[in-house]
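Missing here: one protein chain of the complex. Every other protein chain is in place.
So, chain A:
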Amino acid sequence: MQRRNSRWLIGAGLTVAGALTLSACGSGSGFGSDTADSGGELTSDSSQGLSILIGSSGDAETASVNAAVAAWSEESGTDAEVSVASDLNQQLAQGFAAQKPADVFYLSTDALAGYASNGSLLAYGDELANKDDFYPSLVSSFTYDGDFYCAPKDFSTLQLIINTDLWAAAGLTDADIPTTWDELATVAKTLTTGTQVGLGIGGEYARLGAFMAEAGGSLMNEDSTEATANSAENVEGLEYAQTLLNDGSMKYATELGAGWGGEAFGKQLSAMTIEGNWITGAMTNDFPDVNYTVAELPEGPAGKGTLQFTNCWGIAADSPNQAAALDLVEHLTSKDAQLSFSADFGPMPSIQSAAEEWKSANPTLAPFLAGADYAKGVPNVQGAADVVSDLNAQLESLKTGDAQAILDSTQKNLEALLK
């Protein structure tokens, strides 16, 4: 017995010693650059090429980004390689933990706060030459703790998509395109038949939030410093959506047997939907025979309102060549690059100087860009993604639920984040 014990102890001792040695190696390899802050000089080790990590929507986007990066690489003489992430969040996290992150990468609004607060990101916004050209609401989406962190890559807004054939079949004309909530309720009812529903949307905050915006509400204030989820305006917005649901003139895409609003719309299960400009790609590829038009969302009690979604080009604080990365980002957010991205895979340019050209190139999609004037961003405080997914879970049963109670619990969760 004693012998066995001592052997076991030796084994355990060896393991622990091994663990300590290895962990010592782990901590020893740190670069001591934990205090990298935005105020200092940019690193510019030009011996190293840049790596760019993107979360691509498909081949068109990959090819387009590749071409733009290759053009910059040629011009600047710095090597740059684009890789497509299969799970962007996970691959970013791995890179940051190993202190070998990609130099430039796509970054979503809800991931910003997490990476900004742990010092992974370079707050380079103020050093951009084209800083003032970005839409102010996009800049505030990527401002954390007073610092403008990263350049908005592009953006999308939600608007009303209408199936023109079903519209005409129901005896409606252009004059009937809804401009108020009452008109929307009326046409939705007119368009609802045995085989189709008037309005089919995704049952989540990222769609229903548009009604909250039209009523004048939002989950948090502009700077994400105060929770305003259970305001009377938000309740009014959700209750309006609730009446449409109970009317039977609006249904969630999942109820219609579709994965998202665009699929329900393309399959003609709904005559209208609320989606962003990404729907154009899906319509061209999957439902080329469906004719549709885009209109601005109707005004609510507080006038026009919609939500906007955006990503930015993040630069890693640990990047050895931040100067080149910044130059690349300036190139990728330039008017020419953004307009060619837009032509290739559909997003709207994030800079105001490209607006006119984009509108004349895409006259039918102009309502999406018009949304930039009044669109509201989604909260970007750390942990907000969890709160929104909790809200989404509750919105699934909005039809029978209590709007006030749903928003109260979201308010409580958001307030907890701000403590």
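In the analysis below, contacts are C-beta pairs under 8 Å (C-beta built on N, C-alpha and C of every residue); 3 or more make two chains touch, one makes a residue touch a chain; residues count from 1.
In this section, contacts and distances are computed from a predicted model.
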> Quick one: the chain not pictured, UniProt calls it what, "Proline dehydrogenase", "Cytochrome bc1 complex Rieske iron-sulfur subunit", "Sugar ABC transporter permease" or "Acyl carrier protein AcpXL"?
Replying inline: "Sugar ABC transporter permease"
>> If I consider the whole complex, including the chain that's not displayed, which of A:S56, A:S120 or A:N234 touches that chain?
In response: A:S120
>> If I consider the whole complex, including the chain that's not displayed, which of A:S137, A:Q382 or A:Q411 touches that chain?
In response: A:Q382
> Which residue, A:A232, A:A393 or A:L418, contacts the hidden chain when the whole complex is considered?
Replying inline: A:A393
>> Just to verify: which one of A:D133, A:E222 or A:E255 makes contact with the chain not shown?
In response: A:E255
>> Which candidate, A:A70, A:A97, A:A129 or A:L418, sits in contact with the chain we can't see?
In response: A:A97
>> Applying the definition given at the start, please give the residues of chain A touching the unseen chain.
In response: 2-3, 11, 14-15, 18-19, 22-24, 26-27, 29-31, 34, 89-90, 93, 96-97, 99, 111, 114-115, 117-120, 254-255, 257, 382-383, 385-387, 389-390, 392-394, 396-397, 413, 416
